[in-house]
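The structure follows.
With one protein chain withheld, the remaining protein chains of the complex are depicted in position.
== subunit A ==
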Amino acid sequence: MDAVFSGLASGFQVALDPFNLFLVLGGCFAGTLIGALPGIGPINGVAILLPIAYGLGFPPESAIILLAGIYYGAEYGGRISSILLNVPGDAGAVMTTLDGNPMARNGEAGKALSLSAVASFVGGTFAVVLMSFFGPALASYAIHFSPSDYVALMVFAFASLASLVGSNPVKTLLAALMGLMLASIGIDANTGVARYTFGIPDLLAGIDFLVVVIGLFGMAELITLVEKQATGTLKTLKIDKSFVTLKDIAFVKWTILRGSVIGFFIGILPGTGASVASAVAYGAEKRSASDSSKFGEGDMRGLAAPEAANNAAAGGAMVPMLTLGIPGSGTTAILLGALMLFNVTPGPLMFEQRPEIAWGLIASMYIGNIALLIINLPLVGLFARMLTIPQQFLTPLIAVLAFIGVYSVVSNPHDLYMITLLGVFGWFLRKLQFSLAPVILGFVLGGLFEDNLRRALSISNGDYTILVESMNSVVLYALAVLVVVAPLVIARRRKKMRDEADHGETA
């Protein structure tokens, strides 16, 4: 417990350094701006701004604080376009539109925005507080993980990914495999053998992480925008004078708290981020409500639950990223890759070896949450103006930002062709209903997965039973099976119940 408080104290020392404080606030502000752009979610926002943040040459703790601020801000900003435009920025914001947009149409836009800001704040802060206690404990436990335990952890991560993300588990798994395959291109670090480089010197060092991120997220997003070609400005609803009251907050306080708890724990599960969390929180709230008829027509609970949950999940997803080195969502996978660019390997040792990064980041999230609440309540009108940027100017701007970002890092014009190609590839994947987050998770985890597998088998001299010898790994494999089987069983049981109900009615 003492370690937590002394860690937090040192973290606040880092985060309150004037320059870092400026970056937290700047990141939150920029994140809210980019998150408020119609159709651009946190993952695209972080992806587009990541290379620029990297190119600025800040020390690692400052850069990661800036990126986390952008991530947080974008989660906040996303609700603005969801509520006022009915256009969710990403899958995590879909649930926000269900009741948020009807509220705005009923003339309660101001109330919907301020209520969701409060819910986001509570969810986010709840997650950071839990994280500062859970994180170090989990890290000190995970320090004893052997390579074979890590293999089991990865299997669990990919199993929960396949089972919980996207509509088709096979496609999600295949997307993750594509990421793993992309990561296997380049020189093998253990033996120096070149793999899949076909004699192209640009590929020897492997495909750059930034190129993959910008291509799959930034450029694919750009192509999608052109495909939909929303010309002119979208029609936004006006922000009126209505505002959230203490009575409203008292009415939804348990909803927000439940949403936060659900969000945090789903966020912790590797691979599943805000989209699953907000959907589960919304569903749970609707089922438990005594009068669920108004859900979908502007019920405050239907807005507060997913908003609290997706911000809590954003915090929860940071926990496995920081303590185990396994990201809890697509966006944290990008943050993990960003840390690796700075030669910082997230994982159990980070709290001991690089406390200024681990604790500095956590402390900056406390500050960021408060700052976001403060700038979001009065300035929401300014952010809402982002919605009226004409699409014909916004679209080229995204391309220019992506090009600047990629070029500034390595100054290699080949990468500009690479991101275009990857953008086309990512667009096809999206059209065919593959989710893109698993690709980036696979890409980030590829090296780690392979290294640990090889190390485990080196220890056992080629005996595969080492993979299931420790208690940790057995438990993790059991969890992996559970996370795959449980949703199938639940779905089947629900179907059976429905069938019986239908039967009863017809009989």
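FYI, contacts are C-beta pairs under 8 Å (C-beta built on N, C-alpha and C of every residue); 3 or more make two chains touch, one makes a residue touch a chain; residues count from 1.
Everything that follows uses one rule, which is that contacts and distances are computed from a predicted model.
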| item | value |
| --- | --- |
| Listed names "Protein glxC", "Tripartite tricarboxylate transporter TctB family protein", "FAD-dependent tricarballylate dehydrogenase TcuA" or "Hydrogenase-4 component E", matching UniProt entry of the absent chain | "Tripartite tricarboxylate transporter TctB family protein" |
| On subunit A, residues whose C-beta touches the chain left out of the figure | 52, 55-57, 167-168, 170-171, 173-174, 177, 180-181, 184, 188, 190-191, 193, 195-196, 219, 222-223, 226-227, 229, 231-232, 390-393, 395-397, 399-400, 403-404, 407-408, 411, 413, 416-417, 420, 423-424, 428, 431-433, 450, 453-454, 457-458, 461-462 |
